Structures are given as structure tokens and as C-alpha cells.
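Only one protein chain is missing; all other protein chains are in place.
Letters A, B and C mark the chains as written, and numbering starts fresh at 1 in each.
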Amino acid sequence: MTDTTRPLLKVRDLKVIFGKGHHAVSAVAGVSFDIFEGETLGLVGESGCGKSTTGKALMRIVEPSSGSIELDGTDLTELKRGGRQLRNIRTRMQMIFQDPISSLNPRRRVKDIVAEPLDCWKTISGHERDVLVSDLLSKVGIDPAVYGNRYARQFSGGQCQRISIARSLAMRPKLLICDEMVSALDVSVQAQILNLLEDLKAEYGLTLLFIAHDLAVVKNVSDRVAVMYLGKICEIGPADALYEAPAHPYTKFLLGAALEADPDSPIHSQVLEGEPPSPMNPPSGCRFRTRCPKATELCASDEPLAQEVAPGHQVACHFPLSITRK
Amino acid sequence: MLRYVIRRILMLIGIIFVISIGSFFLIHLLPGNITAVIEGPGASPENQAKLYKLLGLNRPIYEQYFVWINNILHGNLGTSFISQTSVATTIGNALPIDLEMMFLSQILAFAAAIPMAMRSARKPDGIVDRFFSAGSFTMLSVPPFIVVILLVLFVTYKLGIPHTGPSSYVSLRADLIGNLESMALPAITLALGSFVIYFRVLRSDLIATLQEEFITMARSKGISQRRIMWRHAFRPSSVALLGAAGVNIGGLLAGGFVVQYLLNIPGLGYTLIASINTDDYLLVQGIVLVVSVGVVLINFIFDFIINIVDPRISRE
Amino acid sequence: MSNTFLELEELALVERPEKKKPLGPLFWICVGWIALNIFGAIFANVLPLQNPLFQDYGAINAGPSLHHLFGTDDIGRDIFSRIVFGSRVSITVGFGSMVIGFGIGAPLGMLAAFRRGRFDTIVTTFMYILLAFPAIIATIAVLSFWTPRSVFKIILVIGLASVPLVYRVIRTATLSVATKDYVVAAKVQGATDRRILMKELLPNIAPIGISFLLIGVATVIALEGTLAFLGLSVVVPTPSWGNMINESRTVLQQNPWLAIFPSLALCFFLLSLNFIGDRLRSHFDVTEVKL
Partner (left out) sequence: MSVTPEKLLVVNDLSTTFATAGGPLPAVANVSFDLMRNETIGIVGESGSGKTVLSRTIMGLQPRTNVTVTGSVLLNGSEMVGTTESFKRGLWGTEVAMVFQDPMTSLNPVMRIGKQIDETLRVRLGMSKQDAKARAIELLELVGIPSPSQRYDAFPGQLSGGMRQRVVIAIALACSPKLLMADEPTTGLDVTIQAQILNLLDELKERLHMSVVLVTHDLGVVATRTSRIVVMYAGRIVEIGSTRDVFANHRMPYTRALLESSPKVSNASHTRLITIPGRPPNLLKLTQGCSFAPRCAYASDKCHQERPELQQADQPGHSFACWNPLPITRGDSAS
């Protein structure tokens, strides 16, 4: 199912800087990764680490300051802003947002919301369009005959998210960017949506970038996981391997802080101290060094580059934790 | 904060500049020979020459503006050709009356609006609130010139207090009690208009604030209802109130003009209407300039107070 | 996939119930009153009304009677007919100015909030400077110099003076909508800016615009009344509510009806407009924009 040889999306040294001069904030400070066809890449990090901005920059909803984003060989950063080519390429990559209720126009009918991309591009119309819309709604578990004519404001969060998914699939995109798509939902509804996403991924042959702060959710859906801290990726690797044996101290702390719904799981008294520094004034060298117990002078002077610690597992740290596999 | 203050001051200078240009060009709306129109029939050549010099009419338009603004910065607003008195002096005599009227009416309006809004907000949709809200909503639709007529009708016919003629205004320096008596009706009229706005704005903000989590938090500390209202709810709810007050004082001027016109209070409004009726264009121009700058300054001050009240605003 | 489909079947779907209060009978009474006034204004000439300028010397300062429903003024003109004819000025000025104000302010506000960037900065700064300018003083000043006064000039001056206000309301409303995810979602689907403006933004801003428009009309009518009262509106003897009230001042003692009836006409009209605007605003749950 997963063709891990061909990258669908190649991101190189992506930077997003908000503001100018003294008030400039580099929300994304040079991020590079590939997403291979058919895989799910999880992007995890705490609030303010730039994961959502990365997702939006990939769609050029937020303008990247530098770097390249190559989808199937086309560099998105070179397309004219607001131009037809950019609008067109967006049909091949779609996005699902965090707030399900605000991502649907409350004054439009569900059918029209799902048909929006079709109407924009006028690929199909009339009866064909209606059939496709009904089909999409059924696929996400919403009965088109009963609910198709209702207004979006009448639906609950979980149902809105289903409608959003239906809309994003209308143009049969290759890449789906899911930005915290289940974090606003109750656990029981969250599980439904996650299962639905997995089913649709298989059916439509989708490639996913799954952005979330919840480590457990990310692991459950991802083949590979990238961990972000203060605008940079500090570790990227296969999901199971990375969770089992994190190589970056930050990843280790993050996993240690994640709460397991198990009374026997140990309480980690060794929690990460302090709070992330302001992205307006990031530390020199390694960005994690101000909170890292292992930090040395080298960490303050030199920025660590990504190094491979195992096949497909890279870490940006001068002193990666040793990886021992059983 | 400092950046914010500098930005506001630059904006203030820009606005005053725009106002001065606007006031200057008013004169050019007049049809025909400006000096003749302004001075009316029977203008002496001597006076025409004076005005010619004041406006610098032989020079290019931008130079005319600089001549004019330079005169104004030196306190020379020209001399009225109708009354033969200095415009600056006329304004200087009338202005204190406006300030007093404004001051009295705002004190009355706030004194009524704040406690009533608090009472209303304590039980939204309760009987008291419904009564206050319906009353204020109705009053919102009654323009000040109607209020003042109704008040005059009421005072004169129901209470039997005769409404005296043009001499009814008593200056503050002459007789404090008499002055307050003569100012009561205009101040109440203006206060009613302001009260309606302040009450509605503060009520809806208080209701919103009282639903905030930090109010529940304050309750859970075990402090009294009264303290919660004044210490916790009032200040964050007063931003819109202050904003409304800043804007309202500008709007109040029109109402103030009407009231002065009707009740013969010789403030700026009365003088303005009189000068419009006598085609005393230089006096009109002078009053417009002074009042506009005054309104802008008042807005500026209110903006400043809002910043002190709510530190969130200048931080963003 | 059919199992997820079934999951929902058995449950009631509409979980976010609409909390809307019905508009209520009072709302429709107000709508009816406004409609009646507008009807009267349009058809004043064909309606069986007395000539508003005819001076009936047999009935001067007469109280209400069958012949003169609201009585007559100090030179014997029929007050009822003058009120109906007088509504023409108020209504024309009220709606006319708002057409100008919204015609210029609303598209600018929407565009600025949607485009952002330099266009927004420039227009907004400019509008805020104008907004700080006391519009009422400016209106009075221009009207006192720009003689002779006509309805058209009054509409133009008030209309232009209202542009910054309309701009600010519409821009704020658009901003709150334009940052919603559904607008971003439309962009992501490849919708053109034009399509986003028309399909996503306009339907969500229109309710705010309409309620503000009605309240704006009421404000302008009150302002026109004030101007007329000060003698700065249409030239007498053309009746308008404001100048009728002004004329009544001198005979307030002998003939209070002359002040009371036009005042009532004006106040009921304003009250209805304000009520409709306010009710619509709460009906559409316009909380994010303070008018």
C-alpha cells in the first residue's frame, strides 16, 4: 500500500516569518521533509511550535518567506499568488481544519458546501454533480437524502468534520493536510473520525500530513512522525521506532509527559522544566538547549544538523540518546 | 505603550491638519466674489482690503492656506464684518458656557446610567431591567429638539414656571444659583440623550462581563456581590462606555446647538446658528474650526483613558 | 463504511438547536408602520389629502377636528397633510444618504478586510482620520456655506459624512468573518476571490449590514430633523417634520398640537426603524460587531 520510494511532497528549508524588523517572529525556521506517496506523516509538537503554520504554508494559505515546496515536481512557491495555477494545484492537496464548526459556512446548505470545489472548477455539473455529492456524503456517514438540504449550522462538531472530509475529497486530491482535525472532539467521536479517515485513506489512496499535539492520536494514524520544537523539526522517523526509542531529549520528555489511561503507568517525576522560549528571540545554537539537561557549550554555539541514527530516523541533536533495539 | 502614544499623537496632528484644510476650503464653497459675499451688501473698500489680506487672495491657493493658518496660529481668526468684533473674542466669551453645559450634562448622565445599568445587569430580563431597557430604547428614538420642546411644554404649562425670553441665561460669575437654574433645562435635555446611550452600552457589556469565567472565579473567592460588581465587572465593561462617551460628546454638540438655540443660552451653538442666519461667514468658519478641534481633542483624551483602564488594548 | 452510516441513523441529528427567538408581532407592526409611511410619502399627491400649502384662514391654530384631523397651524395649513408630505423629505434623505454611505463604505470595507495588506492600511488610516472629524459639525458647516440648500445637497453631504462609519462597521464585520476557517477552506478549494466575496462573505455580512442600515436611516432622519429645526434643511414652505416642529415654537402656548403631532410622527418612525434594526441584529445573533 505504501510506496515509500517516491516522495509526493518535498519540502526544503521552509521558513515563515511574521512581521518585520524587531517584531519579526520566525514561526517556521527552516523545515525540510518528504512525504512519500500513500503514507501518513504525523507532525507533532506543542502549541506555538509552528506545526500548524507549516501546514498552512504548504498550501500557501500563509506565505512562506523562503524555501521550496514541491508537489509532484511543481514548486508551489514559484506560482503567482492568487493565480489560476496555484488555485488549481490546491485541488490536488486539501486541508481539514481544527474547528469543525467554523470550517463550514453556517449560511450554506450541506450539499452546496460539499459541491463547492466542483462548482469552482465546473468539472461536472447537473445530475452528475448531485450524484457525486450524495455519494461523498454517504461515504462519510451522512445521509444525503435526509440531511443534504440542511444548513451547516445545524450540525454537531463530529458531523461538521465529516462534512469537511467529504468536501475535501470532492476533487479527489492526492494529499490531505489534517490540522488538529480531532482535537476539538469528544473521545468517542474522535475515534469514529479517526477510523473514518483511515478507511477513506485506503479507498482514495490518499497521502496524509497529520498535524496534532496529541501524541497518542498521532501515533495511531502515522507511518512516520516528525517532532517540532520552536519552529524546527528536531526528530523524524518511523512512528513505532520513534516512540519506542526517542533519540532527541525533547521527544523523550514529550513522551514522558503524555498521560496513559492506565493506573499502572509510572508517574514521571522528571518533567520538562520551564516553558518554551519566545520565538521572537530564539536561543542560539540548538533551540532546545535552554531546557535541555544535557546541554553543553557546543549546543549554544553550533546548531545541530539532522543526522541519521537508524534507517529513516533522523535527529537534530549533538548528543542523541543512544538507540538500542531489542 | 510609548509607540502607541506616538502613533496616536501623529494621528492627532494629521486629523487637525485635515480639519484646518476642511475649514479653510469652506469659504471657497461660496459662490461669486468671496470678499463681497462674506461682507454682504454695502461692504466698505477698507474692509474688503482687510479680508483680502487675511485670506491672501492674490496668491496661489496653497499660499492662501499658509497665510490663513499662520494668522490662526497667532490667535487671529479675523474680524466679523457683521458685528465688527473679533471672532476670537466672540468665541472666547461663548466657549465657557458650552463647557459648563457639557460638564453638567455628563455628570448627570453618568450618575444615572452607571447605577441603573448595574441594577439592570444584575438580573437581565428581570422586571426592573425590562422597564429600564424599554424606557431607554424608546428615548433613543426621541431627538433632543423634541425632548427640549416637551420639557418646555411640561415645565411651562404643568409646573407653571414661565419660560423667560433671551435674557434667561445667568452667567456663572454673576450668580451661581441663578446660573444653575438657567442651566438646568439644557443640562437635563443633553443628559437624557447621553444617559440613554451610556445605559445601553454599559448594561450590555456588564451582562457579557458578568458571564465571564473570571467573575465566577471572583465569586468563588468569597467576596461580596457589590465588590464583584465594582472591582471586577465595572472596569472591563467600561471600555465601550468610554468609547461611546468620546463619540457621543461630539454628537452631543448638535443637540447642544439645538438646546441653546431654543432656550437662548448664548453658547457656541447659539452663536453659530445666529451667525449662519446673518451670513456671518467668518464667525461660522471660526466656530467650526474651534469646535472640530475641541471634539478631536476630547476623543483623543478618551482614547487615552481607555488605554489606562484596559491594558490589553495598547499591548496588541 | 456503511456501519458509520448506520451509526448516525438512529440518533436525532439536529443537535445544535437554533436558539432564535421569533421576530414577534411588535416587529411586524413596526414593519407595517414603516411601510405605511413610505406608501404615504410616495402617493401623497394622489391620496385624498388637502393641499399642504393651502392656508385656511377660517381655521387658524385649530385643534383636531373631523375636517382637519390633526388641526391646523398658525396660518391655517392642515397639519395631517403637512405631516404626510413632510415625511417625503425625511424618508428621502434618510434612505438616500444611506444608499450613498453604503454604496461607497460597504464595498470598500469588505475589500479592505478581505485583501488586507497595504490597501487596507491606507484606506483604514484615511477613514479613521475622517471618523475622528466630527461629522455633525462638518455637515452643519458645509450646509451653511453651500447655498441654496436642496434635498440633493443634504443627501450628498450626510451620505458622504456617513461613509467612514459604514466603512468601519462593515470592515469589522468582514474581518470577523474573513478569518473564519470556512473562508480559508474556500480558498483551499480554489475558489476565486470574487466567488469568496459573493458566496462566503456577503451572506454572512448582509444581516449585519441590513440592521446597521436601518439604524443608520433612523439616525440620519433624526439628524435631518435637527438640521430642519435649525433652518439648515429644505427651504420653507416645503414641509418637513423638523421644520414643522421648528415653526411650532412660536405658538407653543396657543397650539401645542402643532409641536406634538409632527414630533409623534418622527418619533414613531424612528422607534420602528430602531426596533426593526435591533430585533434583526439579535435575530441574526450579531454579537461580534458593536454598532
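FYI, a contact is a pair of C-beta atoms (placed from the backbone, for glycine too) under 8 Å apart; a residue touches a chain by one contact, two chains touch by 3 or more.
Computed from a predicted structure; not experimentally measured.
Visitor: Determine which one of B:Asn58, B:Gln84 or B:Ser220 touches the chain that has been left out.
Guide: B:Ser220
Visitor: Touch as defined at the start, partner being the missing chain; which of A:Asp13, A:Glu203 or A:Asp240 qualifies?
Guide: Considering all chains, including the one not shown, the answer is A:Asp240.
Visitor: Given the contact definition stated above, which residue among A:Ser26, A:Ser102, A:Ser168 or A:Gln192 touches the chain not shown here?
Guide: Checking each option in A:Ser26, A:Ser102, A:Ser168 or A:Gln192, the one touching the absent chain turns out to be A:Gln192.
Visitor: Over the whole complex, note the residues of chain A touching the chain we left out.
Guide: Considering the whole complex, chain A reaches the absent chain at 46-47, 156, 158, 186-192, 194-195, 198, 213-217, 219-223, 239-240, 243, 253-263, 265-269, 271-273, 275.
Visitor: So that we can see where the missing chain sits, which residues of chain B does it touch?
Guide: Residues in contact with the chain left out: 123, 212-214, 216-225, 227, 231-232, 235-236, 309-312, 315.
Keep this in mind: only the chains that are shown with their structure count from here on.
Visitor: What pattern do the touching chains form: line, ring, star, complete or other?
Guide: line
Visitor: What is the identifier of the chain with the smallest separation between its Cα mean and the overall Cα mean?
Guide: Centroid comparison flags C as closest.
Visitor: Taking mean CA positions as centres, which chain lies farthest from chain A?
Guide: B
Visitor: Report the inter-chain centroid distance for chain B and chain C in whole angstrom, where each centroid is the mean of the CA atoms.
Guide: Spacing between the chain centres: roughly 23 Å.
Visitor: Of all residues in chain C, which touch chain B in the complex?
Guide: Residues of chain C touching chain B: 125, 128-130, 132-138, 140-142, 144-147, 218, 222-223, 225-226, 229-232, 242, 245, 248-249, 252-253, 256, 259, 263, 266-267, 270-271, 273-275, 278, 290.
Visitor: Sort out for me which residues of chain A touch chain C in the complex.
Guide: 59, 61, 82, 87-88, 90-91, 94-95, 97-99, 102-108, 116-117, 120-121, 138-143, 146-147, 150, 153-156, 159, 164, 167, 170-171, 192, 195-196, 199, 203
Visitor: Touching chain C in the complex: which residues of chain B?
Guide: Counting only chain B, the residues touching chain C are 11, 14-15, 18-19, 22-23, 26-27, 29-31, 137-138, 140-146, 149-150, 152-153, 156-157, 240, 250-251, 253-255, 257-258, 261-262, 272-273, 276-277, 281, 284-285, 288, 291-292, 295-296, 299.
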